[in-house]
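Below: one structure, written as C-alpha cells.
In this view, the complex is presented without one of its protein chains, the others remaining in place.
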Amino acid sequence: MPILTVKKLTKNFGGLAAVSNVSLELEQGELVGLIGPNGAGKTTVFNLLTGVYKPTSGTITLHTNGVDKPIQGLKPYKVCEMGLARTFQNIRLFKDLTVLDNVRIAMHKNVKYGLAASFLRLPSCQKEEQELVERSMELLKIMKLDHKKDELARNLPYGEQRHLEIARALATNPSLLLLDEPAAGMNPAETAQLTEVISWIRNQFKLTILLIEHDMSLVMKICERIYVLDYGQVIASGTPEEVRTNKRVIEAYLGEDVNNA
Amino acid sequence: MEQFLHQIINGISLGSIYALVALGYTMVYGIIKLINFAHCDIYMIGAYVGYFCMTFLGIGFVPSLLAAMAVCTVLGVTIEKIAYKPLRNATRIAVLITAIGVSLFLEYGTMFFVKAQVRSYPPLTGLLAKTLQLGNISVPMLQVLILAITIILMLLLQFVVNKTKIGKAMRAVSMDQDAAELMGINVDTTISFTFALGSALAGAAGILVGVYYNSINPLMGVLPGLKSFVAAVFGGIGIIPGAMIGGYIIGIVEVLISGYINSMYRDAFVFAILILILILKPAGLLGKNTREKV
Partner (left out) sequence: MKKLAETMRNTKSWTKLLLLVLTYVIIQLLILFGIIQDFQQITLTTICINIILAVSLNLITGFTGQFSLGHAGFMSIGAYTCALITMRMPTIPGFILGLVAGAVAAAVVGILVGLPTLRLRGDYLAIATLGMSEIIRIVFLNLNITNGAAGLSGIPQFVNWPWLFVFTAGTILLIVNFLKSSHGRACISIREDEIAAEAMGINTTKYKVTAFAIGAFCAGIAGALYASYFFFIKPTTFNFQKSVDVLVMVVLGGMGSVSGSVLAAILLALISTFLQSFSELRMVIYSLILIIIMIFRPQGLMGSKELSLSMLSKLGSKFSFRKGRV
C-alpha cells in the first residue's frame, strides 16, 4: 500500500535545475533513506514535499484513508494537516520558548476550541489545555525531555535539541515523517541511541519515515530501502546492500571500500 | 499642450529631488538592509544649513550647496557610527526602531533650537532669477539648475560606484558582507562611505528644495522622504539606477495627479503606489527576487 508517490518532480531556480525528474514511492510503514553528496538536492526534495517550494513540474500524491490527494503546490500548513511532518537540517526550534511550548504549538492544528473560548477562558478551553499538556508530556517522556519541560529550547544541548525537533514533529500527529539529517553533529553513541529511537517511533506510531542522512552507519542499519540523489537526479535505488555495491553510487558518493582497495 | 509640458517640467524638477533622496535610501538599504528613517531629516538639515549660509553668512548659492553637502556628510557618517553600527548584528526591527528614534531626534531637536516656524530663503539674484524661453514655454532657470545639478551628481555617483575601488567595495559589501570582509575589504569604512555619499546627495536636495520652494521647516523632510522611499522601492530597492528612474516617475506622476485629478489625494496616491508595489512586485521595476534558504 503506497502512502506517497512522487512522479517526475522537477524544480528549477532560474537556470539551475536543483531537482530533475525525481520519482520515488513510499510504502505504508517503510523506513526509507535519501542519500547523496552535499548539494544533490535532498533538502530541496523535502522542501518540495512539504510545500515550502512549488515544483516546476511533476506530481506528489499522498494516499491516505483510501483517497489519493495531490499535494504539490499546497501551502506547508496544509501539507502538515494532511499528515506530513518534518524536521529541519539546521534546527528550527522556537528557541525562546520552552520545551513544552515547542511541542504544544505543534499540536495546535488539532485543537478544537475557538477564539471566543480562548478570550473568555471557558471551561472547554481550560480542559483542552490540560489535555494538551498531558499529551505533550507523553511525547517528551519518550524523547527523555520531560524533566526539562520548562527549559528554553535555546539552552538545551545540541543532541537534545535534535530530539526535541523530532518530538515536535511527532506532536503534529503525522502519518509520514521526514527527518532531515537527524544525526548531524552527533557522536557514535548518540547516533546509535537515535537509531533506536527512530526505529521505535516508526513501530509505535505506525509511521512511514523518509530520512536524509550522511551517517552511513545509521542509514545502512535501519533503512529498508534507499534512494540515491546526485545533481538533482535519482541515480540509484534499492536495498542497502544493492546501493552499497552500486558503481555509480560509489563513484558519486560512497567511495571505495577500504578493504577492497 | 503647454499646460501639459509645464507639468512635465515641474515633474522633472520634483523628480530630481526625489531621485537624489531616493539614492541615499537605496544605497543604505543595499548595503546594510536598513530603511534609514533619518535620511529625510538629513535632507532637512541640508536645507537649514543652506538657509543659514545664504541668509546669515551671505554666501552665494554654490558655496552654500557645498557647505550643505559637507555638513550632511559629516552628520550622516556620525549617525551611522553612533546609532547604527552598535546594532550591526541586531534584528532588523531593532535597527529600524533606532532609525525612527534618530529621525525624531533630528526633527524635534531642530524644532527645539530653531522653533517650528517656516523660514524663507533669501530671494535669488543674478542668473538664477532668470527665465529660459523654449518656444511658448518659459522655464525658470532654477528648474534647469536643479536638473543640471542632479544630473552632475548622479553621473559622479555612477562614476564612483562603478569605476573606483571604494565603489567596488560598496557593491561587494552589499552582496555579501562576510565574504567582502574575508577578501580584505574594510567593511566599516565602506559602510561609512556609503552613508557619506547618500547624505551628501540628500543635503544637496535639501538646499535645492529650499531655493525652489522657498520655505523650510523642521518637518519638511517627512513627506518627501516617504515619497522618495516609495520611489526607491518602485525602481528596485538597493539598485541605484532604479532609484533614479523611480524618483523621476514618482515626481512626474505626483505632479500630473495633482494637476489633472485632485491635489488633495496626491499624497494618498503615492502611498497607494507603495502598497501596490510591495504586494505585486516587491523587488521593484529593476529588481530580482531572492529566496531564503530553508
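Each chain gets a letter, A and B, in the order it is written, and its residues are counted from 1.
Methods note: a residue touches a chain if its C-beta (ideal position, glycine included) is under 8 Å from a C-beta of that chain, and two chains touch if they have at least 3 such contacts.
Here the structure is a predicted model, which is why all the values come from computation and not from measurement.
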item: Per the touch definition above, residue among B:I8, B:M111 or B:L147 touching the missing chain; value: B:M111
item: Identified contact with the non-displayed chain, of A:I105, A:M137 or A:L254; value: A:I105
item: Chain not shown: contacting residue from A:K54, A:K75, A:K141 or A:R248; value: A:K75
item: Hidden partner interface residues of chain A, rising order; value: 50, 52, 75-77, 80-81, 85-86, 88, 92-97, 101, 104-109, 111, 113, 115, 117-121, 125, 128-129, 132, 168-169, 171-172
item: Residues in chain B touching the chain absent from view; value: 33-35, 83, 86-87, 90-98, 100-105, 107-109, 111-112, 116, 222, 226, 229-230, 233, 264-265, 267-268, 271-272, 274-275, 278-279, 282, 292, 294
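FYI, only the chains that are shown with their structure count from here on.
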item: Length of the line joining the C-alpha centres of chain A and chain B, rounded to whole Å; value: 49
